[in-house]
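Structure incoming, see below.
== subunit A ==
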Amino acid sequence: QGTTVRIGYVSPQTGPLAGFAEADAFTIEMFNRVAAEQGLNVEVLVRDSQSNPNRAADVAQELIIDDEIHLMLVASTPETTNPVSTVCESEGIPTISTKAPWQPWFIGQQGNPGAPDSWRPFDYTFHYFWGLEDVIAVFTNMWDQLDTNKQVGGLFPNDADGNAWGDPNVGVAPGFAQAGYTTVDPGRYQNLTDDFSAQINAFRQANCEIVTGVVIPPDFTTFRNQAIQQGFEPKAITVAKAILFPQSVETLGEAGHNLSSEVWWSANHPFTSSLTGQGCGELAAAFTEATGRPWTQPIGFVHSLFEMAADVIKRADDPTDPDLMAETIAATDLQTIVGRVAWNGEGVPPFAAQNVCKTPLVGGQWRRQDDGAFDLVVVDNKTAPDIPTQGVMEPLA
Partner candidate 1 sequence: MATTYSVSARTRVATISGIAAIALLGVAIVLPAFASRSLIQDLFFILTMLTLAQLWNLLAGYSGLVSVGQQAFVGFGAYMLFGATILWGVNPVAALFLSGVFALLLAIPTAFFVFRLSGAYFAIGTWVVAEVVRLSVAQWQAVGGGTGTSLPRDARDKMWGVEWIEALFDVRASAARDILAYWLALALAAATIGGIYWFLRTRRGLALAALRDNVEAAKSVGVDAARMKWIVFLVAAFGAGIAGGLIFLQNGRISPDSAFAVTQWTAFVIFIVVIGGIGTLEGPIVGVLVFFFLQELLADYGAVYLIVLGLLGIVIMLFAPTGLWGFFARRTGIALFPTQRRLEIKR
Partner candidate 2 sequence: MALLETTGLTARYGDFQALFGVDVRLEEGETVAIIGANGAGKTTLMRSITGVLRGAPDEICHKGVSIGHLMPDTIMKRGIVMVPEGRRLFPSLTVEENLLIGGQHKGGRDLGDRIDGFISRFTGGPNPMELAAGHDGSGVWSLDAIYTLFPVLKERRHNPGTALSGGQQQMVAIGRALMSNPEILLCDEISLGLAPVVIRDIYAALPKIKEAGTSVIVVEQDIGQALKVADRVYCMMEGRITLEGRPDQISRDDIHAAYFGAPA
Partner candidate 3 sequence: MAPSTSSSSTTRPRPTSRPRASWSRWPDRKRRPGHDAGPPSSSEEPGRSAILSLHDVSKSFGALKVADAISFDLPEGQALGIIGPNGAGKSTLFNLITGNLAPDAGRIEYLGRDVTRTPPMQRCLAGMGRSFQIPQPFNRLTVFENLLVAATHGQDRTESDVVDDVARILERTELIEVANRPAGGLTLLQRKRLELARAMATQPRLLLLDEIAGGLTDAECTALIETIRALHAGGVTIIWIEHVLHALTAVVERLLVLDFGRVIGLGDPAEIMDSREVKEIYLGIEV
C-alpha cells in the first residue's frame, strides 16, 4: 500500500461540549503509535468544531476539499456528528460516527424530521451508539428502584438532542408513559439560557419528583443551582449529556451526590480492544496514568472509533476508493472496547438498519466520596446484563 490513507477527525475540543473530547489527544497518540507498529500507512488530521455545528461543517468541508481525506471519523453529540455526516454524505466520503443517540443522528439529518415517508438511508455514513428506546428503558428501570409519584419533568433544549428526546410522538415521553411515568414538558429552551425559573415552576406545579432531560453541561449547573435556590428538590435527577464527566459533577459540590445518568462505557465494562488488547479497566487506568485525570465515558468510544478505522483500512482492498470503503464499513463485524459493532440491523427499525448499529447502555449514579471526588457507580443493568452493577439506585438528598 503506497499511498498514505488520510483520516479526518472532527470533535468538539473546545466550547460547552469540550468534555466529550477529553480523551482525543490520548487516543490519537495511541492510534499513531499502534499504526506505526502494525505498519499501517495512515495520517490523522484533527479538527476542532468548537462545539459549533457550523464550524463543524466548515472544517469537514476543508478536510475533504483541501486535505483530500479518505475516511472521516466524527464523534460527540449531534451538534458535531450531523453537520459532518451531511457534508460527507454529500461529498461521498466514507464516514464513521458515534457518541450521539441514533435518532437525533439519523432523523435529524433528514430534510423534514416530521415526515417519516421522506426519510432516506445514507450511502457513505455509518453510525454506532444507542437510541432513545435504550435510554427510556435504562431511565425507567432506575426510577423503578425508587419510590416516586412517577411524575417526570423534562428539560429539552431546542437542539438536535432536545428536539429528538422531547418529541411528543417519537421522543422519550411515549416510552416513559408505557413504563407508567408521566412526562411534564414545558417546551424547548435555548441552550446557554440565563434563567430556568419557568421550568422549575412548571415542575413544582406538576409536583414532579423526577427530573430528566438532555442538557449541555453549563446549563445543567445553572438549572441545578436555581432549583436549589428556589427550593425545588426532586427525588431523582437523571439527565443525559450534562453529567457524564466527573468535572461537571464536581462543580456542583454536595448538589452532585446521587445524580444519575446513562452509562455507555465504564472501566467495568467487560470488553477488550481489538487494537491494543486492553480491557476497559486497563484502558481507563492507562488514561489516568497518562493524564492524571479520572476516567470518563468518552475514552472507550473514541478508542473504539479508531479501532474501527484501523479495521476497515486493513480490510479494504483500496482504502482510497470511497465506494469500496463504504462497502467495507457496511460489512464490519468487530468486537471493540465498547462491544460488538456490526451494521446488521439488530434492534434497529428497518429505515435505519443500513446505517445504524447499537451498543449496550446501562444506568449509573454519581457518589460523592469523603474527599469531594465523585465515583460513577452502575446501578442498573437490566438492558445489558453482561455489564455488572456496583450498587443500587438511591434517592437524592
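Just so we're on the same page, a residue touches a chain if its C-beta (ideal position, glycine included) is under 8 Å from a C-beta of that chain, and two chains touch if they have at least 3 such contacts; residues count from 1.
Regarding selection, all candidates are chains of the complex that A comes from, given by their letters.
Computed from a predicted structure; not experimentally measured.
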Identity of the candidate that touches subunit A (this complex; choices 1, 2 or 3): 1
Residue ranges of subunit A in contact with candidate 1 within the complex: 52-54, 57, 61, 65-66, 78, 82-83, 86-87, 89-92, 104, 108-115, 118, 120, 157-160, 162-163, 188, 190-191
